[in-house]
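One chain of protein is taken out of this complex; the other chains stay put.
And now, subunit A:
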Amino acid sequence: MTLDKEELGSGERDAADDYKPSQRRRDRERYRRARARRATAIGALSTLVTAVVLYLVVVSAPGWPRTKETFFDREYAREALPKVLEGLWLNVRLLLICGAAVLVLGILIAVARTLRGPVFFPLRFLAAAYTDFFRGLPLIINLMIVVLGVPALRLQGVTVDPVLLGGTALTLTYSAYVAEVFRAGIESVHPSQRAAARSLGLSNRQALRYVVLPQAVRRQVPPLLNDLVSLQKDTGLVSIGGAVDAVRAADIIVGRSLNYTPYIVAGLVFVALTIPMTRFTDWVTARMDRRQAQGGAI
């Protein structure tokens, strides 16, 4: 309160008293407000009309009563929700653990692939082979091989837990994707940056660590989060090994009742989980844009 008073009491107030907007300016402002109101009204009306059209199109479809019964049954939704949420906990844990592993592995592979010098050729070759192979291999086949195939080898000390094996398969595939994202980031850093770092007396390793990687990673945040959202949805595929995730929990009820509502519930739960992540991506992107604009001004 005191702050407000001080502010009001300062010279600004007097200046405001002296200033009288011209008639033309007031007209202009009135016109703009009118236009804004009109735009809002038209927007609201158009939204309403669109909603009504969509509603009528769906509801007037000949199969609507049956579809409503099989996809939007309140009873089954109520039954499915707790089980789907219980399954979702598995998806969330897999996302957190695999997500961390993917980021670490991805950056290592990307760095290995961008190392210079003939001595690193085998490393570069292996990293390239890894990304080529696992990016090309369909995730579902990768999962089948790891979850169902690895235990068949009967290796001593290797787990047969389908969740751990499934997580391994997810990490293999996604670290290949993410490595390519990181590599693109590393290669997008202008060579002059590296040259400048070297001329300051930093070693190659230091230039990579303190100059190239920070810029590369920051630039790649949006595509990385994109891959993370994708990983989140694919965590459900570990259910081929018998683990019950959110989607399989819905499957179980659908199989018993032949009613699809649980799928809708599971779908919405995933969307609800994805939206905060998407908004976070947007926020990070916007913040980086602001920073870059600021840097440009200096």
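We adopt the following convention: contacts are C-beta pairs under 8 Å (C-beta built on N, C-alpha and C of every residue); 3 or more make two chains touch, one makes a residue touch a chain; residues count from 1.
Throughout what follows, contacts and distances are computed from a predicted model.
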item	value
Hidden subunit of the complex - UniProt protein name among "Na+/H+ antiporter subunit D", "Polar amino acid transport system substrate-binding protein", "Fe-S oxidoreductase" or "FAD linked oxidase"	"Polar amino acid transport system substrate-binding protein"
Contact with the hidden chain (one of A:N91, A:T114 or A:S239)	A:S239
Selected residue (touches chain absent from view) among A:A36, A:L56, A:A272 or A:A286	A:L56
Where the unshown chain meets subunit A, residue by residue	38, 42, 45-46, 49, 52-53, 56-57, 60-63, 66-67, 69-71, 148, 151-152, 154, 160-162, 239-244, 248, 251-252, 254-260
